[in-house]
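Before I ask anything, let me first share the structure, which is written out below as structure tokens.
Note that one protein chain is taken out, while the other chains of the complex remain in position.
Entry: subunit A
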Amino acid sequence: MSKPIEHDYIGLSEQPLPSMEKSSDTNDKKNGLRLKDTELRLGLPGSDSPEREDHDQNVLSLKSFVPGAKRGFSDALDGGGKWVFSGGSGGGSEGLFSPRGGGKNNGGNDLSGPDSGLGGPVLKDGAAQKPQVVQEKKSQRVAGSIHGNGITAAPAPTAQVVGWPPIRSFRKNTMASHPSKNDDDDNAEANLGSECLYVKVSMDGAPYLRKVDLKISGSYKELSSALEKMFSCFTIGQCGSNGVSSRDGLSESRLIDLLHSSEYVLTYEDKDGDWMLVGDVPWEMFTNSCKRLRIMKSTEAIGLGTLYPESYGEVPKSYLDDSILL
């Protein structure tokens, strides 16, 4: 993403408006449309329709809602709801509301911040085509090159935007599992197009499957928290199909407790069709061999290998420190 994330959209209304830069001709030639005179004054009483802002800072278009804006709307900004212009759920923690602002995608994959992209091991090939790193670099370069008006906003590290570019899953998965024929080197270019890797996740007792993008989660920890968010509504067991939920008032810690309890373990089916416990192998090896995930009741998981004394969220120390994976 080339645009900064609205990390502090809460503070947006406090920032001074930038000097309005009238774009060259377009605004002058209102060509008789004269929408300012038409019926709907969508702007505020006394204000004009928002002018074109400095177009390199598209984020600043929010500032067209001047202070004194219709109360409901600036409240929306102040409320810090999910005002996301990019996929950067890394800003999720800024929201006033549940930090699991991962509503952006169906996987609810929230990144925990700037280092989210560095969860994976760096490829031996110095080109470092690892997706998350790529995305961060992109945001920095593009701000300079494409919008080269000399305004370089400091881009925050961004995550891949969900559903953008708009490419169907079948195509993404097909291209992902296609190693480039032009390369003998296994590593370089092997990830061409593999920037997302959706696997199905089922949970014993849940009415339907979900999908999670393993590439967005850079590590076991992130995968674990993404799954927690995704399946939190099921663990309470009171979600009716008509949408009525009795999970109000449930704190996040209670959910984590449930999932971190010994009630469930996270398992996966590997390329050979065997079911394994998640966490046994280095992250990269796991993403390469994982075909699908299953949150299994512990009682069913006996015989799958060493059950950790604590939850599946705990992994052997060695795999938490990715530097040793080189």
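By our rule, a contact is a pair of C-beta atoms (placed from the backbone, for glycine too) under 8 Å apart; a residue touches a chain by one contact, two chains touch by 3 or more; residues count from 1.
Just so it is clear, contacts and distances are computed from a predicted model.
Participant: Of the candidate names "Protein TRANSPORT INHIBITOR RESPONSE 1", "General transcription and DNA repair factor IIH subunit TFB4", "Tubulin delta chain" or "Calcineurin B homologous protein 3", which one corresponds to the UniProt protein name of the undepicted chain?
Facilitator: Cross-referencing UniProt, the chain left out corresponds to "Protein TRANSPORT INHIBITOR RESPONSE 1".
Participant: Touching residues of subunit A against the unshown chain: what are they?
Facilitator: Residues of subunit A in touch with the missing chain: 1-3, 23-24, 26-27, 33, 35, 40, 42-43, 49-50, 52-53, 55-56, 58, 61-62, 64-65, 70-73, 75-76, 79, 81-86, 97-98, 100-108, 131, 134-135, 137-138, 141-142, 146-149, 160-171, 173-175, 178, 180-181, 192-193, 195, 198, 207-211, 229, 233, 239-243, 245, 247-248.
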